[in-house]
Structure formats: structure tokens, C-alpha cells
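Note that one protein chain of the assembly has been removed; the remaining protein chains are unaltered in position.
Going by the order they are written in, the chains are A and B; count residues from 1 in each one.
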Amino acid sequence: MRAYGYFIKMRVLTALAYRFEVWIGMVGDIIMLAASVYIWKAAYGNGVVGSGGFDVGLQNMITYTVISVLLASVFQTGVQNTIYTQVREGNIALDFMRPLPLLGIYLSDDIGSMVSALVNKAIPLIVAAVLLFGFPLPAGAGAFAGFLVSSLFSFVILWLMSAMVGMVAFWVAELGNLGMVKDAVVRVLSGSLVPLWFFPDAVQNVSEWLPFQYTYQTPIGIYIGVTTAGDAVRAICIQGIWVIILGLLLAWIWKHARSKVMVQGG
Amino acid sequence: MNEVRHYVTVFGYYAKLAIQRQLEYPLFLVSWLLMIPTQYFTGIWMLKIIVDRFQPLSGWGFHDLAFLYGLGLLSHGLVVVFFIPTWGTEFAVLRGEFDRLLLRPMNVFFQFVTGYFNFIGLIDLIPGVVIFIYAANLVGFDWGIGNLLKLALVVIGGTLIRASLYTIIGAVAFWTKRSRNLIFMAVATMERTTMYPLTLYPQAIQAVLTFLLPIGFISFYPAEQFLDKSTSLELPLGLAIWTPVVGLIFFALAYAVFRFGLQKYESAGS
């Protein structure tokens, strides 16, 4: 465990070392946040409320957006690129020689990035959001607790998907930016930009059977109280099921990737 | 004239080499072909969902929004084809790639920008052209010669404004060694300010995006004019004149900043 702790600490240190990057990252997040909030303000503006306005009010929608940007800035899934780069540059065989399970190292790398993101991204974002749009309050203490639990599952689901996409590199090294395709799909179907309850019914029905909406929409829905306590428990259980399914799938792919490297020597 | 022919010849050969290099990795192309259209078609879809569920955004219905979105994407696509190296100024600085360019008897900015003709970037133009034509027909765009000429001037001017902004931001790396995140931020911000109506944002921000950074000229003000909306910026003559003029001025400024930064270039290693 100490070894993983070291990886986490190193990652925090390197992230802080890029001073300029840190400041810019903050400003970028705040701009994107503001841009999204203004779109919602226009959508809800002038007291003319479309059918969408009945589901959730403007203040809640702003909170939804703030929390979504916050989660996006904290969730770090560098594993996708790490595996891709290591495979492409032929370092993966060496990585396998390390005495610790490789995925564990990659995970602690990402957790380290999350810790530093909490300090240098999440906190300034919250401060900016409070100043610009008021405090994004949760619906209640229970909702907040549910949100924390659910966010944890969200991160695990996102991380597992990223690791899987990264592993495509073991078979097709050139398909490096497949990860960006996945990211584009996740952005939409996770409800991180527009909650899925605004989508056409057909899309919503399909989406329930996909893992994506359980990454952003589920925890944020719980936070703003759109998801009731009973539904929240059910949603978190579904998240748990997805973690198990994706985890098993990843383990299976990893096993094959590993034996592939061992045969070819990377 | 001789000089111009020289630069055109070299540009032609650079482009040939770049296309050859990009075709060396065909699967890479396939993944872009999946990625870029997904990104932009879902983007416009999000707008449609919002408008359907709520109301036109500060007076812009879905047809108008799609027109603006498409118009913005056109100059975005051209920048991605012709000026993408500016996004990677940081890498060029860190790897000392300007060494090679400085050792050749040609303009360094020219070599830098044309050295990687981004053939793959044509993919960015696909959603742009599709969405623009689709929306132009929805809003009853007049496809007459005069309007097409105006459109061409606006798109070229918009491309220049974007290219200038990326050049300036990329050149920050000459001083700080880093500009990648700044570029990412600019790309994301550009999307939100050229493909969505500026009137969504507070007056102060509109002013900044008009007078400080002339982003409004790229697509928003021209779109207002094409769509015969009450214009939020009163100017004599049309935006078809103003956009390319602003583009040229801003481009000259960007070139000066790049030149200045190049003097601060420290090469790589010792």
C-alpha cells in the first residue's frame, strides 16, 4: 500500500509543478462553466417555460451544470492515454516487470491526479461558481451523502471504460484517439451537458441499458434532488452492477492483452 | 513575383509530403472520421433538444442556431486544415523544431504553418458543410452569386481571425515553454462563442469578444446579417467587408507577436 501511496504523491507533485498549466486549467473550467450556465439562463429566460421547465427549475439546472463541470474536472482517467502511449512506445513490457499489479499503479496515478485536481481545480471552481451563480446547494444531507457514494461509483465506471478503450492499443496500436470518440459519446449520453430527461423518450429508453448515464446524471440527479431517495438507492445498485460487469470485462481483456505482450515481448 | 512562386512551390511540396505522411497511418484517419462528426453532430443535437424543450435562445430558433453553428464550423474547419501547427507551438518549442526552420532561407512562420498541411483536417469540414447547407436551406439562404461572394469573404476573414488568435496564444510558449492548455482553452472557448449566439452572454463579455478579441466577427455578426436579424453591432458597410478587414489586421498583429516570440526562442537542450 505504501508503494501506491508513493505513486499518488509523485503525481500530486508533478501536477503542482506546472504552475502555468494549473492557472490556465482553472480559468478554462470557469469559462466553460459560465458558457453552459448562460445557455440555460437563455433557455429558461423571460418566464417563458417550455415543457422542460416543469421537470426542474433554473436554479437546480445551474446547480446541475456546476456539479457536472466540477465532476469532470476532478475525474481523472489518464489510464486511457497511459496504456496507449506505453504500448505504442514499446514500454509496456517493461511496465509488466514492475513488482506491483500494473492496473493498480495506473489507478494510483489517476487517484493522485484527482487529489491535486481537488486542490487546484475543484476549490477555485466552487469559489468562482459561488461568486457568479450562488452556492450550488444539495437537496439535503441525505442527498449529499448519496451523491458522494454515487460519485465514487461513477468514477470507477469511467475509469474502467477508459482502461478498456486504452487497451485497444494492444491490438490496433494506431487507433489511439479512439478514446476521444468514447469521450465524445460519454459527454452526450452521460447527461453531463444536457440531462437525459430532456432527450426524446426513445433515446432515454435505450440509454437506461447503457452504462453512460450512470456516470454523471445519476450522482448529480441525486444531488439536486430530482432523483428521490428510493430511486437513488436503485440507481446506485445499478451503478454497482455496472462496476461488476465492466470490471469482469476488463479483467478478461487484460488477461488476453497480457499474454499477448508476453508472447511478442511488447 | 519570383518570390511568390518560390513560396507556392514549397507549399505544394510540403502539402504533398504531409499528405503522404498522414496516409502512412490510415487507421488514424478512420478514428478521426468517427470522432469529429460524432462531436459536432451531437453538439447541434443538444441545441435542438434544448430549443425543443424550452424556447428559442435569446430569439434564435433552431434553424437560426444551426445556421450560425454551421457558419462557425466552416472557418473552424479551414483553420484546422491550414493552421493546425499553431496549436502545437509548445511541442515545437520544447522539441527545438524551430532550429530546423531557422536554418532555412525562408520565412519561419510560413515554414511552421505550411510544414504540416493537415489533410486529415478536411474531416472537420464535413460536419461544417453538411450542417451549413442543411441550415441554409431551412432559413431560406439566397444562394445567389453576391451572397456566395459575401459568404466566401466572411469565411476567409473568420479563418484569419481564428488563425491569428491561435498564433498569438501558441506563441506564449516562446516565453513560458507552455501554451498547450491555453490553446485547449481557446479552442473550447471559440466553440462556445462562434457557434452559439453572443447575445446569450452578458454585455461586458460581448464587448470583450468584439473589441478586445474580435471573435464576434468570425460568425456571429455575419450570421445576424445573413439572417436579417436586428444587428447588435451597428457598422457602416456589411460584415462581409469588416470580417476580412479585421482578420487581416489581427493577422498582422499575430505575425508580429510570433516574430517577437521567436527572438525569445531558446532552442532545446543546452
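By our rule, contacts are C-beta pairs under 8 Å (C-beta built on N, C-alpha and C of every residue); 3 or more make two chains touch, one makes a residue touch a chain.
What we mean here is this: contacts and distances are computed from a predicted model.
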Query raised in the report: Going by UniProt, what is the name of the one chain that was not included in the view, given "NADH-quinone oxidoreductase subunit F", "Acyclic terpene utilisation N-terminal domain-containing protein", "Glutaconate CoA-transferase subunit B" or "ATP-binding cassette domain-containing protein"?
Result: "ATP-binding cassette domain-containing protein"
Requested in this report: Quick one: say which of B:Thr9, B:Asn137 or B:Thr231 touches the chain that got left out.
Outcome: B:Thr9
Query - Residues in subunit B touching the chain absent from view - result: 6, 9-10, 13-14, 17, 20-21, 24, 96, 98-100, 102-106, 263, 265-267, 269-270
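Basically, only the chains that are shown with their structure count from here on.
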Query raised in the report: Inside the complex, what are the residues of subunit A that reach subunit B?
Result: 18, 20-21, 24-25, 27-28, 31-32, 35, 38-39, 41-46, 48-53, 172, 174-178, 180-181, 184-185, 187-188, 193-194, 198-200
Query raised in the report: In the complex formed with subunit A, which residues of subunit B make contact?
Result: 25-28, 30-32, 34-35, 38-39, 42, 45-46, 49-55, 57-58, 176, 178, 180-182, 184-185, 188-189, 192-193, 196, 200-202
